[in-house]
Structures are given as C-alpha cells and as structure tokens.
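The complex appears here without one of its protein chains, the remainder shown in place.
Chain lettering (A, B and C) follows the sequence in which the chains are written, and residue indices restart at 1 in each chain.
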Amino acid sequence: MSLTDELYRETILDHYHHPRNQGELNNATIKIEGVNPLCGDEITLYFNADDKTLSDVKINSHGCSINTASGSIMTECVKGQSLENVKEVINTFKTMMLSKEDNTELSEELEELECLRGVKKYPVRIKCALLPWNTLQQGLERLSSGKTDNQDQYVEK
Amino acid sequence: MSLTDELYRETILDHYHHPRNQGELNNATIKIEGVNPLCGDEITLYFNADDKTLSDVKINSHGCSINTASGSIMTECVKGQSLENVKEVINTFKTMMLSKEDNTELSEELEELECLRGVKKYPVRIKCALLPWNTLQQGLERLSSGKTDNQDQYVEK
Amino acid sequence: MMNIEKIRQDFPILDRKINGHKLVYLDNAATSQKPNSVINAISDYYKNNNANIHRGIHTLSEEATTAYEDVRDKVAAFIGAKETKSIVFTRNATEAINLVAQTWGKTNILPGDEIVISAMEHHSNLIPWQWLAQERQAKLRFIELTPDGLLDMESAKSVINDKTKLVAITQMSNVLGTITPITELSKLAHAHGALLLVDGAQGVPHLPTNVEEMGADFLVFSFHKLLGPTGVGILWARPELLEAMPPFLGGGDMIASVWRDKATFNELPWKFEAGTPNIADVIGAGAAIDYLMALGMDNVRAHEIELTDYALKAFQTLDDVKIFGPMDAKLRGGVISFALDHIHPHDLGQILNESGIAIRAGHHCCQPLMRDLKVWGTARASFYLYNTKAEIDLLIEALKEANKVMGHVAYR
Partner (left out) sequence: MMNIEKIRQDFPILDRKINGHKLVYLDNAATSQKPNSVINAISDYYKNNNANIHRGIHTLSEEATTAYEDVRDKVAAFIGAKETKSIVFTRNATEAINLVAQTWGKTNILPGDEIVISAMEHHSNLIPWQWLAQERQAKLRFIELTPDGLLDMESAKSVINDKTKLVAITQMSNVLGTITPITELSKLAHAHGALLLVDGAQGVPHLPTNVEEMGADFLVFSFHKLLGPTGVGILWARPELLEAMPPFLGGGDMIASVWRDKATFNELPWKFEAGTPNIADVIGAGAAIDYLMALGMDNVRAHEIELTDYALKAFQTLDDVKIFGPMDAKLRGGVISFALDHIHPHDLGQILNESGIAIRAGHHCCQPLMRDLKVWGTARASFYLYNTKAEIDLLIEALKEANKVMGHVAYR
C-alpha cells in the first residue's frame, strides 16, 4: 500500500464523495466562514444552538478530500451534542492532529475520526483537516460572546 | 613610489593645504552647492559673471584632498576667462577624467591639472575630483537660464 | 536550438530524488530553479568581495559597488531599456507595483479617475490598486476575458476612456498562460492619455521583452522566477516618470543632504533604494541574465512553445480533464491550469508528489479569476527551459494513476 493509498483510505473517499450534512441552514444561530489562505480552501459552517446544545449543523465545503471528509465527519460527531461535549470532541481531534505522539484514544462515538490520523504524516494537509474544527471553535466563541452578527471569518494560521 | 604616493603627489598636497580662492563671494551672481551623497563631500561655489565673462570665483570646500585640490585648481583655471573658454576647460577636464584612454592633451594654462590625472586609477575618487567642475557647470546652466535664485543644489551621480 | 540535456546539468536540484523518483519540477510559474552560475555568483561574492556599497572607499566596497551597479546595465540591456538609471532594484514584483501605487499613484490619481486592470490579475497587481482607488476615490475597472481565456480587446476598448489614468496588466497570466497584446494596449492607453504598467512577473522570464517595443511606461518583474535568487525584483519606468515621483522609503543611501528637519534626495535610481540593498542577490541576478542572454530568449520561447503544444495535446488524451486558457501554444506561455472532474486540485498535487512530480494547486493568487471560472482552485503545471517532453509524459501517466487512486465516483 503506497503512502497515498493510505492517506486516501476508503472512509475519507466515502465522506469526500458523499459528504454528510452538506448545505445551508436558514436562520442559523451562527454562520461562519473558514478560510485557509495558503491553499484557498473555504468552508461555510452553519449551526443552531442555545446555551446548552448544538441542535443542528450544516457545512458548505469546497475543499479537498481531507478538508471535506474532516468537515463531514465533524458534523456527525457534534450534531445534537451538548456544547460541553462538542468542545471536548474538538479538543480530542485537535490533540490527535497536533500532538507529536500518536496515542490519542478515540471513543467509540468518535471512531470514524480514525481515518484522519494518517494525515499527520503530511504536515501541509493537517491544516486541511483542522479548518472545519477551528471554524466551529470560533463559531462557538462567538456564540458565547453573544456577537451573532454573522460577519465573521476564521482564517487558518 | 607607492600608488598612494603617486596619488598624493606634491601639487595635490600643496593645493589641499593651501587652497586658492577659498571663501565666499558676497552678492555673487551665482551661488550653488555641490554634494556627493555617497561620501558626504560638500562644496559651495560662488561666482560673478555677466553674459560674457566669469570675472570672479570663490569656493568653500570641505572635501578630501582630491576634492579640495581639484576645486582650487579649477578656480585658477577659470577665473577671468570668457564663458566660452570656461566651458571648454570644463570639457577638457571632464574628458580627461572620464575617457577610457589617457591621452587628453592639456594646454600650458591648464598644466596644473596634470596632477589629477593619476586619480583616474582610483574610480571612487574620480567623483571627488569632478564635483567642483560639475557644480560649476550646473551654475553656468543656471546663469544662462536666468534663474539666479540661489536655491540650487548639484547632486553628484 | 538549445541542448536541454546539457542545460539540465547546470541545475543541481534536478538530480534531487523525491519519494524515490527523480524530481519532475513543473512549478516554474511559482518560482524557477537556479543554475550553478547563479548559486556560485552569490557564494563567490560572499567569499571574496562582500562589503557595503556606495559609501566605501576600500577595495571590497569598490568591487561590491561595481558588481552591483553593473547588473543595472545588464537588466537594462535584457529588457531593452535605454537608460540604466531607469532600473530600480526592489524585493520582488509585488514591491515594485506597490512602489508605483504609493508614489506615482498618490501624486497622480485624483477622485473620479479610473485605473484599469484585467480579470486575470495576480493579487499583487490588484490589491495595491484597490487600496489606491479607495484612498483616492478613484474607480478600479476590469478588462474581461473571451470565453477561451484571451484578453477581450472589445472589453478593453469599452473600459479604457479619457478618465483612465493607468492600465496595469499582466504580460502573461500565471493561471491561463494567456499572453496579452501589450503593444495594442499601450496604443489604446496612450490614445486616452493613460500610462501602461506591465506586470512582467510571468512574461519577462519566458518571452523576449523590450520595453520600447511594448510601449510600456512601467515594467515590473521578479528574479526568482527568472533563474535568479529570491529577494530581487525590478521596477523599470521611463526616467521622466521616476524623476517626478516622490521617494518611496526613507533612509540611508536615498538622500543627498540631511538636516534634523529636512532632507534632499539622491539622484535616480538610488532615490528609490533606501537602506542596504540586497547586494549579493542582485549580483546573482546578473548571473541569471548572463545565462539567459547566452541561450537567447527566442530559443527559450521556442522551446516552451514546443513543450506547451506537446502538453496540450497530451492532456487531451485524458478523460474528464478540463484545461483553462487558450489552446494555441503560440498565444500562451507554458503554464497549464487544469481540473480533473473528481479530484480536488489539492489532492492531485499530493498524489503527483508521490511520483516526484511538483505541480501547484490552489487559487494561484488569482481569487477573482477563480470566482469568474467558477472553481475554488486549479491544478497547474508550468514549464521552463530545462523541462522535457519525457517529463510531460510522466505527468500524464501520473494523472491517469491519480484517477485510479481517487476512484471514478461521479458525485458532488
């Protein structure tokens, strides 16, 4: 199996070709764009939430397979979850992607994320995988700050 | 005789230590500054002239030996000369300094300039020698343009 | 005719192995590789002549000054400029455009004036004019493209008018490869009293370029795309324009006399070069010009037409491929943007890299063009004088492989 085959393992390709929760949410509590200026990936994330639960989420991706799959799996992992849980999921995923060691454990509900672990070997692609998550994180910050003016843009660093 | 000895031959040192026509001319027809931004040499040139003759000239030099000597000898060569002659002298000197060949002939009246011929071997110093002459040339241009506002600065290139 | 195999030996990086494969470098529109003569010019300078220039009287400083200033003559000869003093060294093409916008622009653009660029400009030839237009309450207008990606001269005629003060246009598109009709544009602009700035970042490295024949008023380009080092760009402008422009950055070397409260400025071109310049790389840039002049830009261009023609035909043997830009190699440079139906360019770039093939993927700093093309990015292969048909064959093979890796699922 070549490195590339490993990267593009089936789960990623499945989510890339059939992304879940794609599209727009009318009257979303939060609408936020995420941009990776270095490669041009852009996503728009919509979600409905009160101060406890993230009840619905949709994403409009125009990125590469990693970016699209990561966003697709993310929506599955966070939809209907308590905000507390959502934050924990974000943390788990970011730790998995950014820590030097490769020993982050994924619980059963998150095991779909497993397929993205291979991305760590390709440093330039890590940002592709992180963009939806960082955008969600910024969206949550906006939610808790009460500034829901829907003008925000998250720019990947 | 080392290269340096040759450069600092006696005539130059004499003019450097006893520069001729140094100082200011009150109510000069033309007063013009000359600057070499690269080394900081600055001179101020004063002369009286009508449309035919350069009747008097003074120079205020703060430059190196080459610059000071060149200005000093220049004043001797041009003082009291017809403007036509002055232009010719300027041309002769500039040709001597700038031509690739080393065969510019100097007439008897100009033979004091001979000592500056050695400067040609030191390309950075050529500008030191040229500054008074280029400043005089620009001053003459101002004279003939009628703009005698005494605000001019010649900047060596 | 150039001997490409011999040329390749001058470029040490071409022996590099990537993932076990010999490097196939097809990212020349981003930056070119460098011949030994350029690399050595830089290290020889540091080993033998390094000194600060202009203000020094010792031997090293004199040698460094001469070597640095001599490159100005070479650049002038290379682009057919009549006067050495019209050559200003900058960091890159981007800085050169900003210099013009901030000096010429701020003294010449008034409210209501119009600045004209095209739909395919690089961000570097867009953002400075957006800012200038905003600041001066001027209008930024766009020449559109024809459906096959050429500059639409009808559109040019309709947007350039007597309010136009500047037409700023790329000589060759870094996305579509399109070569623009500079001489025609020059006539059009000048007929309306406007000036013409040519963004030669892509054009100058690949096309014989003569500022007089083009009828340009400003030309900018970057040496890193022209076999030269990073950190050196050129602004050429007609000397009378440069004379009239206020200085750009202030500091050492660009002054004549300085007092606490005022200063007078140095002559051209030094008025525009503040502080210690990038001496070593300018000298390296001189070696790049020597290299290209020895080959002849006509030969470089002929080789690239041949390669591009070959590549355009080879691409058409692929399924599901879309090529952006003109299909006639004579109307374009060796920059081929393309898309495969089911593979995002970013993925494609990575898959090709597994075979040692370096292409670029993304918006190529031309987001407005991407929006017009209704894509989020393209894959781009771009050639230079050391590329071969065999390398294009490898590219095509690898693209076929990629279709397999990513599957032919016709979704999204």
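FYI, contacts are C-beta pairs under 8 Å (C-beta built on N, C-alpha and C of every residue); 3 or more make two chains touch, one makes a residue touch a chain.
Quick caveat: nothing in here was measured; it's all calculated off a predicted structure.
Of the candidate positions C:H122, C:H206, C:R238 or C:H303, contact with the hidden chain is made by C:H122. Set against the missing chain, the residues B:S65, B:N85 or B:T104 yield one that touches it, B:S65.
Touching the chain that is not shown, out of C:M2, C:A51, C:M153 or C:I305: C:A51 (per the contact rule at the top).
Taking the whole complex into account, chain B touches the unshown chain at residues 2-5, 7-8, 13, 16-19, 38-42, 62-68, 122, 125, 128. Although one chain is not shown, part of chain A still touches it, namely residues 35, 37-39, 42, 123-125, 153, 155-157. Summarising the interface, chain C meets the missing chain with residues 12-13, 16, 18-19, 23, 25, 27, 30-31, 33-34, 38-40, 42-43, 46-52, 55-61, 91-95, 97-98, 101, 122-128, 130-131, 140, 142, 222, 224, 229-233, 249-255, 257-263, 274-281, 346, 349-350, 352-353, 357-362, 364-365, 367-368, 371.
We take it that only the chains that are shown with their structure count from here on.
Averaging Cα atoms per chain gives one point for each, and the point farthest from that of chain C is the centre of B. With centres taken as mean Cα positions, chain C sits 37 Å from chain A. Centre-to-centre, using mean CA coordinates, chain B is 46 Å away from chain C. Here the spacing of chain A and chain B, counted between their Cα centres, is 76 Å. Shared interface positions of chain A, i.e. residues touching 2 or more other chains, are not present.
Of all residues in chain C, none touches 2 or more other chains.
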